[in-house]
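Have a look at the structure that comes next, please.
Only one protein chain is missing; all other protein chains are in place.
Up next, subunit A:
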Amino acid sequence: MPERTMIEIASVTRSYGAFKALDDASLSIREGEFFSLLGPSGCGKTTLLRMIAGFDTPTSGSIAIDGQPMNGIPANRRPINMVFQSYAIFPHLNVEQNVGYGLKRLRLETGEEKRRVDEALAMVSLSGLGKRGATELSGGQRQRVALARALVMRPKVLLLDEPLSALDKKLREQMQVELRRLQQAVGITFILVTHDQYEALAMSDRIAVMFGGRIAQIAAPKEIYQRPVNRQVADFLGGMNFVQAEIVGEDAGQILVDTRALGRVRTDKPKLFRKNGGSATLGIRPERLRVLWDEATAKFEVAGKVVDRRYFGEITHLIVEIPGLEKPLSVTETNDFGADDIPIGAPIRLAYDPDALVAMGE
């Protein structure tokens, strides 16, 4: 991937009176990247997207697209297009007219406009539906029209505002695959706003996780999931067991901690690591703990007792009490060996990889 910056956001703040919807956000997005802004509602992700699109103006800071500063440039003169959450399909126009809406202004040669519209419709598998009225479309089709309408303009950046949230689960998963494939085919920079962590993890090259108007972490999906910088990010991306540990050694990049029940662990210092007294919080994902059956042993294991069990079809969640740990550990185990049949109260041994224990910053 060429390492050219497509979007540069420099200390952008958006205030409404005393309330800061976005607080000093800085990030740069590379050309051809699939970038997601992930966070709960009200975290500022949509505000940031709307400022990139030109529908909102930063209170301070600057936004540049492909090296061009965007201050004072209105939405209709920015080299970007957007897929709206409501899709915003023009109800008085048919599919073809919707897709060709932006081309009308370009005054293309005869036939060229039609060719580009057809090409865009083919790209989103809507060939042959050009004459269909906008109000006669299903949710999935409306979304495809919105995509085609934006892509036909050949923007430098495509913005997607929660594009899949109105679709049902099955269609949503199918569209995730299609969106990702489409992005790789056209090579355009995509910026996706979503509150669905699975969506962000499945589609993105990189993710910015946001809370309360601030960017908490920017990293690749695997990094975000496995090495979240703090408890908030860890929790938002999925289940996480938190373990208190005593710091027994420290050098420039790493700390050595004693978790008692899970032994001594050496781990990377997270960004924004702050020692509170002599203790640190470590986290381990539930699927990184594995049930040890019968005589099986592991280099790192811990014994406990099952106190609760929840069945989810392909997996089972076990809650395991470990002597010496304040909170019981949550474990997800696939059901191929019978985790769904472990009786509550049964003794159990868990294997873990100390590398999966990561220190949390605050």
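We take it that a residue touches a chain if its C-beta (ideal position, glycine included) is under 8 Å from a C-beta of that chain, and two chains touch if they have at least 3 such contacts; residues count from 1.
Quick note on the criterion: contacts and distances are computed from a predicted model.
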Q: Between "FecR family protein", "NADH-quinone oxidoreductase subunit 12", "ABC transporter permease" or "Glutathione import ATP-binding protein GsiA", choose the name on the UniProt record of the chain that's been left out.
A: "ABC transporter permease"
(Q) One chain isn't shown here. Among A:S36, A:N81 or A:T259, which residue touches it? (A) A:N81
Q.
Among A:F90, A:W293 or A:F337, which one touches the chain that has been omitted from the display?
A. A:F90
Q: Can you work out which residue in A:A10, A:L27 or A:A166 touches the chain that's missing from view?
A: A:A166
(Q) Could you pull out which residues of subunit A are in touch with the chain that's been left out? (A) 53-55, 74-77, 80-82, 84-86, 88, 90-92, 101-102, 105-106, 134-142, 149-150, 153, 166-168, 171
